[in-house]
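Heads up, one of the protein chains got dropped from this complex, but the rest are sitting where they should.
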Amino acid sequence: MGDLTRIFVAAALVNNFVLAYFVGLCPFFGVSKEVPTALRMGGAVTFVMVLTAAAVSFLNAYVLPVAPYLRLISYIVVIASLVQIVEMVVRKVSPALFRALGIFLPLITTNCAILYLALFQYARGYDFLEGMAFSFGAGAGFTLALVLMASIRQRSETASVPAIAREMGLAMIIAASLSLAFMGFAGLFSSVA
Amino acid sequence: MSEKSGGDIFLRGVWEENPVLIQILGLCPTLAVTNTVENAVAMALATAFVLVGSSGLVSLVRRIIPDQVRISAYILIIATFVTVVDLLMAAVAPSASKALGPFVPLIVVNCMILGRAEAFASKNPFFPSILDAAGTSSGFAVALLMMGGVRELLGSGSLLGLHVLPGSWEPWVIMILPPGGFLTLGVILMGLSWWWRRGQKADETARPRRWPHGVREPEERAA
Partner (left out) sequence: MSGGGPAGTGGGAEAGTGGGAGREGGGGMPVQPSSSRLVGTLGLLSVVAGVAIVLVHAWAQPRIEAHQREELRLAIEEVLGEPQRYETRWIRDGRLLDSLPAGADSSAASPVYAGFDANGRLVGYAIPGQKAGYQDVVRLIFGYDPDAGKVLGMKVLESKETPGLGAKITSDSAFIHGFDGVEAPIEGVKHPARDAHQVDMITGATISSTTVISIINDRLEAVGPVLSKAGTRTATAAGSPGADAPRTAAAAGPGPRAAGPGQGGGER
């Protein structure tokens, strides 16, 4: 159990997907203007990540040993299908949420974070439970980074910012500071014997 | 838009609609693999292969693919090219393949590739599509090289592995770490923004800035 906790916390904090691994950057910069939106996007991404991890662990165990070169294509197909399914389910279950998420849901398909999750899960050889811990952690970390970014950017809306830094320039600098801060989590699980 | 010449199509991808610096696409590889110039070059080449190949193929089959499944078809084509380039790289350039790691397969979700296929290659003949893809690839390469050059130079004191700065220079290790990536891109973007606004101050008929998707128009432009 300690292992699973370690995988979860490592994915969320120590090796944060956005701030350390550089994946999921398009939504990170595109959706992080307001906190509530950021939360919803983070939730949607986490949901898709967990489902993906489950599907991928199944694929890794039973399908891919037969045709390993189809890994990439099968992951893509799975992710695209899952997003489609999530979209249909959300639309039926909660139309309000569907409207709130808008175009973000389909965008999750090209979100490199999901595919990276699948590839990483395979590279580390995680089994089903480890994959679950990993995907929850990754989603939680992604949401955390997104919400932090959104809160800061929301505040900076009313601050006076030099014209050249408006929008992307400032966003990058904020991201740099967040990334620097998260580096402090390194060594959280040091292997001191 | 009037008929553009081939050169125009090509250059548009490099400067006016630079995928990274103007459209803010493909951020993931731009930040992740630019800690050395060598990695930046490898990624630029791999992406170019996929972009040109997939744009070309999409253009060739554009009349055959039904509209409803075009996105799936494009993704399938792109994923195939990416799988091919991943295998080729691992076979002929194993150290580059290892250095780039999972970011080669991640080329498949690089928004600029699907974007070009959807926006241009699906509606244009073969050769213009190739030119468009080549231009976008070159624009991507320019951005990657800028990032890689700055980060490797300041972070390791070298360029392409050759030590350029004197040994007494204490490298700014942060530059090759994640914060340095964000910082470098931020400075480059600010520099570009300054350049554009300078132009606008002097010349009111300057080319309109292309704002990337999801970014709101600023309330006021530089006075």
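Read from first to last, the chains carry the letters A and B; within each, the first residue is number 1.
Throughout what follows, a contact is a pair of C-beta atoms (placed from the backbone, for glycine too) under 8 Å apart; a residue touches a chain by one contact, two chains touch by 3 or more.
In this text, all values refer to a predicted model and were calculated from it rather than measured experimentally.
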Q.
If I'm reading the header right, one chain is hidden. Which shown chains does it touch across the whole complex?
A. A, B
Q) Which residue, B:159, B:176 or B:192, contacts the hidden chain when the whole complex is considered? A) B:176
**Q.** Residue among B:65, B:159 or B:192 that touches the chain left out of view
**A.** B:65
Q | Candidates B:73, B:106, B:133 or B:146 - the one touching the absent chain | A | B:73
(Q) Under the stated touch rule, tell me which residues of chain A contact the chain that is not displayed. (A) 6, 10, 14-15, 63-70, 73-74, 77-78, 80-81, 84, 88, 124-125, 186-187, 189-193
Q) Residues of chain B in contact with the chain that isn't shown? A) 61, 64-69, 72-73, 76-77, 79-80, 83-84, 87-88, 90-92, 94, 98, 155-156, 171, 173, 176-177
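Operating definition for what follows: only the chains that are shown with their structure count from here on.
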Q) Approximately how many whole Å separate the CA-defined centres of chain A and chain B? A) 22
Q) Which part of chain A faces chain B closely enough to touch in the complex? A) 19-26, 29-31, 33, 69-70, 72-73, 76, 80, 109-112, 115-116, 119-120, 123, 163-173, 175-177, 179-180, 183
Q.
Quick check on the complex: what are the chain B residues that touch chain A?
A. 24-25, 27-28, 31-32, 72, 75-76, 79-80, 82-83, 86-87, 102, 105-106, 108-111, 114, 174, 177-183, 185-187, 189-191, 193-194, 197, 212-216, 218, 222
